[in-house]
Structures are given as structure tokens and as C-alpha cells.
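A single protein chain has been removed from this complex, and every other one stays in its place.
Order of writing sets the labels: A, B and C. Residues in every chain begin at 1.
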Amino acid sequence: MQQSRDELLRAYRVMRLVREFDERLHVEFATGEIPGFVHLYAGEEAVAAGVCAHLGDRDHIASTHRGHGHCIAKGCDVDGMMAEIYGKATGICGGKGGSMHIADLDRGMMGANGIVGAGTALVCGAALSAKTLGTGAVAVAFTGDGGSNQGTVFEAMNLASVWKLPAIFVFENNGYGEATASSWSLAGGDIVRRAAAFAMPGHQVDGNDYFAVWEVMRQATERAREGEGPSLIECRMKRYYGHFEGDTQAYRAKDEVATLRAEVDCLMRFRERVTAAGLLGAAELDAIDSDARARVDSAVKAAKAAPTPPASALMTDVYVSY
Amino acid sequence: MQQSRDELLRAYRVMRLVREFDERLHVEFATGEIPGFVHLYAGEEAVAAGVCAHLGDRDHIASTHRGHGHCIAKGCDVDGMMAEIYGKATGICGGKGGSMHIADLDRGMMGANGIVGAGTALVCGAALSAKTLGTGAVAVAFTGDGGSNQGTVFEAMNLASVWKLPAIFVFENNGYGEATASSWSLAGGDIVRRAAAFAMPGHQVDGNDYFAVWEVMRQATERAREGEGPSLIECRMKRYYGHFEGDTQAYRAKDEVATLRAEVDCLMRFRERVTAAGLLGAAELDAIDSDARARVDSAVKAAKAAPTPPASALMTDVYVSY
Amino acid sequence: MPAKSFRTAINEALKQEMERDSRVVIIGEDVAGGRGGSAGLEEAWGGPFGMTRGLTTQFGAARVLDTPISESAFVGAAAGAAMTGLRPVAEIMFVDFTGVCFDQIMNQIAKIRYMFGGKAKLPLVLRMLYGAGFRAGSQHSQCLYPIFTHLPGLKVVIPSNAYDAKGLLITAIRDDDPVLFFEHKAMLGARAEVPDEAYAIPFGKANIVRAGGDVSIVAIGRMVQMAVRAADALAKDGIAAEIIDPRTTSPLDRDAILTSIKKTGRLVVVDEASPRCNMATDIAALAASEAWHDLKAPVKMVSPPHTPVPFAAPLEDLYIPNAEKIVAAAKATLQ
Partner (left out) sequence: MPAKSFRTAINEALKQEMERDSRVVIIGEDVAGGRGGSAGLEEAWGGPFGMTRGLTTQFGAARVLDTPISESAFVGAAAGAAMTGLRPVAEIMFVDFTGVCFDQIMNQIAKIRYMFGGKAKLPLVLRMLYGAGFRAGSQHSQCLYPIFTHLPGLKVVIPSNAYDAKGLLITAIRDDDPVLFFEHKAMLGARAEVPDEAYAIPFGKANIVRAGGDVSIVAIGRMVQMAVRAADALAKDGIAAEIIDPRTTSPLDRDAILTSIKKTGRLVVVDEASPRCNMATDIAALAASEAWHDLKAPVKMVSPPHTPVPFAAPLEDLYIPNAEKIVAAAKATLQ
């Protein structure tokens, strides 16, 4: 199906912003100023962009520990995200969550998650709300190849199918769970084969190809909104950085990432395709690139300058009452 | 494949003993003398017998809350089982476990289990021991249709496949999990479809047909012993009694069980087949019937007469030290 | 006032709150029962123990949701639904089964609001049966409420009678925080006077079951019954026991306990949960730190031994705290 110029521009803007955001975090993390665990999404942007292109604020997503891309694609404020990662009072969660717990329910973003696979169950709930309240919304769970082996994920897929929920299970098979290859940890070597086990349609796509992701997600969303139940989508691509910042990646061939960047990079391929087809011009894409760089730069500056949370914040938000 | 006269006699003896055991429990439970929850296996005997026919003491099984049939088929002492169900000191677990926790590791019986699905993980461990210690043994997990929807079960199947364990996952799809039909709770309506999700062979058989169960189990055991990895077997039949003793079974059609007993009963069909083929004579089968009745009767008498555990038993077996 | 069973009280609370608020939905295994069954009934069970009976017939299957046996998925679904506009009441049947959905309770439900800086609200209730005495064996007889009391972000409610059960469940359903609601399996038939209309009992307010000046007995859930029997026996010996039923362990009514100790100077805590890090130690520690100057004798804790719950009846009876043990403990504080 055809996408409008605006849709294409938005897609590129999202992918570039995610890339800038995480490439910059990689640099900033090395300075030691960023606390805790940070997992970078660079290399997987086409998935977040292709999936979220079909979603609005009323639709929900549940993300993972590697969630920056999902957050940005779902519309979370970049300044608030950056400040959260720095643990500042101006953070999207007031500095109490950090990179692994960025959330914004106003944008339908149910949270990154420090527990792999857990989001699939939360998404069944969001889909149940949509179905029960008749909002016509859909709910999407992002899960990694490693997380796909969590019991909760299988339970959630079966439940979504039995309850015929407007839920979509997007698996980001980026080749590794920590230092273990998905070709080893997944019996049979892929995730899409599990769709049939739960009687739902399964799609496997090249996660470096925005257009391929966008198309299968279009079908899955249509099916969900029409009340026909859940779908499974397996996207295959690889992350550009280590499992977390600091990972030496001894498990990867030296040239693996360089080759990926040179041959299958999602931004490069998107740009080639839309310019070759004359859908978008190089100039406007360049403008987006520099705009993204500027936005991330100001977000980092603002985050560094922002105040830390007041001591009183320790004792709030435990319950509604305090 | 052909079974010897002895194998056939043993199979019938096991099935009849299980039937007598649980039919008698049904009667005794009504008297109020039996404490706690009791789940009867009657109607599913061909599965326990057909599966365990391929196993020896070195092979392990993990059972369910509906475990009497598995225990007897695996060689647990009937007197000890009955005494355990009555909570007596002479019970196979000293009266500390009850019907839901009958176990006998000397017979390779890793325990009935009050948590559905939990045994599948334990069985991965027994299979790992067999593989690591090179005993050539296999390990079998029994799970119900309802229990098959537990996350642990999926995790265990994937792990067994990734580790290439000599494990066999036997699913007893007896039509219901409590008051819910498996046709409703299983996405797609069956369990065998899940085998492909974990890259293992899947078999679906009539659980009323001892010979059908025996044959697929023969293949699965051979594969496991040859180090080729796990298999999945779905057996379909129905239980003759309620979920637990006391269940009014409002969810079942009035005549459902009567029809089953009249048309597909595993003992009836076994008898017809072996006598028609002239493999066994009616007289020797009758002898087994009365022998089984006598054994169960003496087990019940002994259990009723047996002493309860001494107060001191409360504080032992928590740790090896006390 | 009509006398009703604990079971009926729970059922009434669910029914009345579902009538009052269409966002309240029930989720659990066989809460309706009969899905796909050959009898073709819309409601074949109404819950494994009948607590949800009649709700499917009245409110329909869209608000009374049966589930596969997948606690992690449906408890997580209850959380996700609570975050997005519904007010789910999920039934976990036996609290022992929280083992298979513990992450969703401990790491998701209890922490989401805090991690998100207050941006999320999780109005949900998890109902479950707990306790020994049913000859149900080690995996179906635990209390476990100390574990949930330990976890910040959760509220823990343990009614000791049918009247409290209805009022506390109504409060739980109207509360905007996640609530774990404990129902003792040996108390489902216990009757008390229960008003027909809806009423709410506040969290964090203990019930002084009986006033007395000689010794304070704090008892949790079913143990309140045992404490009352003990108090009767003590009364015969001229000892006036004050019985305090906290009703909720998180939040805990510290003031009520401290006030009573100030009056009596003596404390016995009765807890059916395993003895290490349980509510008895929690309350005894409160006394040791906040009421030390009021105490006239060592605090006595009456709890089961540090063992799983045994199956055999005589062993299980030995395991469960009873009136005799409470009487002995109370007298020890008066030595």
C-alpha cells in the first residue's frame, strides 16, 4: 500500500531521531555521567517506526529494556526521556524510573520494562480495556528474541487468542539475547513458527526494511481493529551496540556491525528507496538529519542542566495516598 | 510393533488396578473418611499404561494432581499409595503428602504435583541428569490440557529442545480443565500444534487406545534414548468423574460419561482386541480383574487400620538436618 | 440483620460493586465455568468455591472473564486493564498459585506507579484463598501475606469474618491502588450479620474485637476466632484480654496496637503464617521499638513451626495455632 509524503517524512524523522538519540547516548555514557544500565536501540529503528506508524495515542504499546526507539516512535517527549535517563526531576517519570522504565500513558506508552517478556501480559490488559470499553484501539507488545522464551509470553499469546483480543505481538529478533545467539536459544531458530501454536497469523520480516515492517503491521492492525484477534510479527535485524553500554561483545565477529552499517542500515535503505522513487528529496531528508541532531543536543544540554529530584520525591507515588 | 503376552498382561493388570483403585476411592470418598482433595484418573488408564510400558526404574516421570494412574503404572506400591491418601504413617510419604504429592524416587516417580505444569521443568532436570551421567534414561512429564497453558510448560519444551534432552512431554487432553473445555482454553483447539513451535516431533493419539499410545511412546522413547531430543504426545480421552471428588459436573452433558463407558472405554477395547486376536484369554483377564479388586480392597482395609503419623513427624524432613 | 456466610458476603460485595461501576470486571479460572462444555451452560460453576455465582448470569460474559490456566498472563492483563480504564477483580484461587505469577505482582503491579513517577494508577483487586486446616497439603495451605506485606506498593487485606469481608472488599474495589484480598478457605461457611446494602470499611483501621485491660492479643485473619476462644478461657481465670484485629496488614494500624499495649503492658501476637519474617515478628518488632517503655513482660508470638504445612490431619492440627497455645502465651506474659 502507498504512504503519503507526510507519513514518509514522519517515518524518517522518527528513525533519525532514535538513531541520533542512542548514538549520542553511546558517547555520553562513555563520559560516566549517565547512571545505571542503558540498552541502545540503534540499528532497529525501522521496527519501532514501521509499527508505531499505525498507532495513535489511544493505542497502547508495552516496551522492553531496550525501549528508547519505541518511546520516541510512540510520541514520548525527547527532552523528558533524556532527563529521565539522567535521573533528573524534569524526567518523564520524575527521575524515579530511568532508561528501563520510561513511560507515558498519555501517549499510550505503558512503559519500558526491566523484566523481559512481562509487557506481553500488560498488553493483553490494554487490549481487554479497548475491547470492553469499545474504543477500537489496539495494543502492541514489543519483545526480544531472548524475552520470547519467557513463560509469560506464551501464556499471553494463548490468552489473547482465546479472548480474541486486539493485540499484536511484535518480536524483535536482533540476533542476540545478551551474549547468546537467538539461533541457539530459539528451538527451530525462529519465532514466527510459534504463531501457529496459538492459532494466530504469523509474519516474518526484514527488520531493516521500514516498508516491509509497515506492511505486515498494517495487516495485523487491520485484523485487530476488525475484532478478528491477535497477530505475531517477527522482525529480524541486529543491534549496532553491545547488550548494554559497557559490553565488550566478544561473542560477535569483529566486522559484524561495520558490515551491517554498510549494507543493511535501515536509514540508508529508506533514503535510497524514497529518493530513487522521487518520493522525497535529499535536501528535506538532510534537514531532518540536522534537526534531529539539534533536538538531541538540546535535550542532552537540558538534561545535564536540570535539577535532581527533591528528597521528598523518595516518599511519593508509592500509593495514590502517598 | 508386536508386544509379548507378558507385556499385554502387564498392561491390562496396570489399567485394571488403576481403575479399581480410583473407582474404589470414589466410593470411599463419599463416606467422608478421606481427607483433602482427590482427583480420579478413571477413564485415562490407557495413557499411563501405554507410556510407562516403555519405562524402567531408572527412567523418571513427573506427574500431576491427577496422578494415581501414573504412580501405579510406574510401579509405586498400592498399599503405600492408599495409606498416603488416607494420611497414615504407613503412607508412601509418611502421610505428609497426600493424594497430590505421592512420590517414590526409587521407582523413578518424581511426584504428583499440586501446581499444574510444574513437573515439566523438573523433568528437564531428570533428563539433564540422564544425559550428563550417561545413564541412557529418559524422563517423561505428564501434563493436562489445562496445565499445558502454564508458562513453565512452554519454557520447558523450548529448553528440552535447545539442550537436546531425552525428555518426553505427554499431554493428557481429557477435554476439561476444571469446568472449562480444552476446546475453549487451547488456542486452535489442540496441543499437538505446539510441537512444531519447539521443533520437536508431535503425536496426537486416541487416549482410549492403549496400543496407539504405546506405539507413539515407543517412537518418542527410541528418539530420546538415541540422543535425538524431546517429543510431544497429545492423548485425547475424557475423565469419568468430576474434576475433584465433589464436583457436580454441571458443565457436562448428562449422558456424556455413560456414553464414554459404553463406547470407548480403554479396558473394554483392550479386552475386545486381545481376545478377538487370540492374544489373551477371557479367563486370565477375569483373573486379573478379581485380583485387582482384592488388592485394592486389602489396601483400603490396611490404610483404614493404619496408625496416623506421630506428632514428631511434624518437625522432620524439612531439611536433611531436621 | 440477616446472618450470611463469608462466601455470600464476598458474592454480595462483587455484585453490588459491579452494579455500581460498569468498569468493574471479574477475571479468573472458572469464575463462570462451563466455557465450551458439553452442557452448554453460560455459568456452570460461578467460581471453584462459588464466590462469583450468579454474576455471569447478571452481568454477562464480557464482564466475567474465564481464563486459561495462565495466572501470569491474566494477572498481568488485570494490571494492564487497570492502567487503561477498567477496575479488574482477579481471582487467583489459592494464594499458593501466586508463585506462577509473582513477577507480575512484585515487579509490575507493586512498582509501576512509583517507577512511572505517579503517572499510572492501578485500581485492581487480587482475591485468593489462604490458610491451613483443609487437609490440602503443602502447596494449597499457605498464608504468604507476610510476603505481600513486605512489598511496597501493595495493600494487603485479611478479613476475619463475613461482615468485614463484605465491607473490606467493597473498599478494595473502590480503592485506586492494587489490593491483595485474602479469604481463609476454612472460613467460607462462617456466618455473621451482614447488611444487605453496600458499606465500606476503611483500610488501616483495626477492629477492637473485645476490650480488656490485662493483655493485648493481636490476631490476623482466621486467628481472630482462635483469639476469641482463648479470651473466653482467660476470662474464666479472671484475665481480661483485649483482642485487636488489624483487618489490613498493609497499611497497618500501628496506633491501635500501641494504644492497647499502653493500656495492658502485655502483648501476644497470633499469626498463622510461617514464623520467620511474618506478621507476628513485624508487630512484635513494632512493640519492641515503639512501645518498649509500656511493656511489662516479654512479647509472645504464637505461630506455626518453621515447616511446610503437612497433609495428615493430626499433624496439620498440631501445626495450626489454637486457643490453648494462645492462652498459654497470654498467661506467660502475666507471670
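The definition used in the following text is that contacts are C-beta pairs under 8 Å (C-beta built on N, C-alpha and C of every residue); 3 or more make two chains touch, one makes a residue touch a chain.
From a predicted model like this one, the values you see are computed outputs, not experimental measurements.
**Student:** Given the contact definition stated above, which residue among C:S38, C:T52, C:S70 or C:Q139 touches the chain not shown here?
**Tutor:** Final answer for the missing-chain contact: C:Q139.
**Student:** Return the single residue from A:D77, A:E215 or A:E256 that touches the missing chain.
**Tutor:** Reading the full complex, the residue touching the unseen chain is A:E256.
**Student:** Among the options B:E28, B:D79, B:D104 or B:D145, which residue touches the chain absent from this view?
**Tutor:** B:D104
**Student:** Could you tell me which of B:G50, B:G67 or B:G151 touches the chain that is not displayed?
**Tutor:** Selected residue, touching the omitted chain: B:G151.
**Student:** If the hidden chain were put back, which of B:G94, B:P166 or B:G202 would touch it?
**Tutor:** Final answer for the missing-chain contact: B:G94.
**Student:** Under the stated touch rule, tell me which residues of subunit A contact the chain that is not displayed.
**Tutor:** Residues 35-37, 87-89, 91, 93, 95-98, 100-101, 113-117, 146-147, 149-152, 176-186, 250-254, 256, 308-309, 311, 313-315, 318 of subunit A touch the chain that is not shown.
**Student:** To test your reading of the contact rule: which positions on subunit B touch the chain that is missing from view?
**Tutor:** Output for subunit B: 60, 62, 91-97, 101, 103-106, 110-111, 113-115, 118, 120-130, 132-133, 139, 151-152, 155-156, 158-159, 162-163, 316-321.
**Student:** Can you name the residues of subunit C that touch the chain not displayed here?
**Tutor:** 72, 96-100, 102-107, 110-111, 114-115, 137-139, 146-147, 149-153, 249-250, 252, 273-274, 276-282, 284-290, 292-293, 295, 297-301, 306-308, 310-311
In this section, only the chains that are shown with their structure count from here on.
**Student:** Note the shortest touch-path length, in steps, from subunit A to subunit B.
**Tutor:** The fewest touching-chain steps linking subunit A to subunit B number 1.
**Student:** Using mean C-alpha positions as chain centres, tell me how far subunit A is from subunit B in Å, no decimals.
**Tutor:** 45
**Student:** Distance-wise, how many Å sit between the C-alpha centres of subunit A and subunit C, to the nearest whole number?
**Tutor:** That gives a centre separation of 40 Å.
**Student:** Please tell me the distance, in whole Å, between the geometric centres of subunit B and subunit C computed from their C-alpha atoms.
**Tutor:** 35
**Student:** Listing for subunit B: what residues touch at least two other chains?
**Tutor:** 149-152, 184-186
**Student:** Among all residues of subunit C, which ones touch two or more of the remaining chains?
**Tutor:** 68, 70, 72-73
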